[in-house]
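Complex shown without one protein chain; remaining protein chains in place.
What follows is subunit A.
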Amino acid sequence: MSKTMTLTLQIWRQRSANTPGSMQTYKLEGVNEHMSFLEMLDVLNAKLTKDGQDPVAFDHDCREGICGSCSMVIDGRPHGPRKGTTACQLHMRTYKDGDTITIEPWRAKAFPVIKDLVVDRSSFDRIVAAGGFVSVNTGVTVDANATPIGKKNADEAMDYAACIGCGACVAACPNAAAMLFTGAKVGHLVKLPQGQVERRGRVLRMVEQMDHEGFGACTNHRECSEACPKEISFDAIELLNREYMRAQVTND
């Protein structure tokens, strides 16, 4: 038999971007230990709906840790207590009967709240639009195996490319910096021969956009990679700094 529990939930409620929000307390009974964290919120929302109250809005889609939609700070930690795990992959067996859980949105100037736990992360898209790509049009005729790429570089590129664009790094950072996210994209492309041609301009433009969006500066707290559900290494930030310095002193 699976265990059930009763929880006290303290959730940030905010009707819209322009109205002030506040923490509200809800009691939820009969939470099954095998539920995912988001399924627990589904149960709460069904109850609120039936009681004629406004359910809690949150972003989600894949519910398997890959789309990067889910975004909530659980007991002060983006995506909750389990390392390398998104909120949607968290299960209630992590908790016990009688626990109190606080749930809040990402908080950062560059991620304004839209409603409750939902924030606007379009600033990330604009950082990519500024240079996070290789400028090749459709119709390439070079055979895919024409340029061998060492397995080590390919693997490192993949490590960086695993970023899901969730924004937990920003939410965890005391300065709300987007260095880990930006560094991961720069790192992915710089590890590959295809990324070399635009290497300099890419990092300059992406960093400029990052600053323009109102993200803070990195002061080496390292909270970002601790919170990152894909465990993107802090090396991404060192790499970003190196690439940025290099770009300022070269003109290739």
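One rule holds for everything that comes next: contacts are C-beta pairs under 8 Å (C-beta built on N, C-alpha and C of every residue); 3 or more make two chains touch, one makes a residue touch a chain; residues count from 1.
Definition applied: contacts and distances are computed from a predicted model.
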| item | value |
| --- | --- |
| Missing subunit (named according to UniProt) among the choices "Peptide ABC transporter ATP-binding protein", "Fumarate reductase/succinate dehydrogenase flavoprotein subunit", "Dynamin family protein" or "Quinol oxidase subunit 1" | "Fumarate reductase/succinate dehydrogenase flavoprotein subunit" |
| Absent-chain contact - pick from A:Asp61, A:Asp97, A:Glu208 or A:Glu231 | A:Asp61 |
| Hidden partner interface residues of subunit A, rising order | 2, 15-16, 32-36, 38-39, 42-43, 46, 48-50, 52-55, 57, 59-64, 66-69, 82, 85, 89, 91, 93, 114-115, 118, 120-122, 124-125, 128-130, 132-145, 147-151, 154, 157-158, 161-162, 164-165, 188-189, 192, 194-195 |
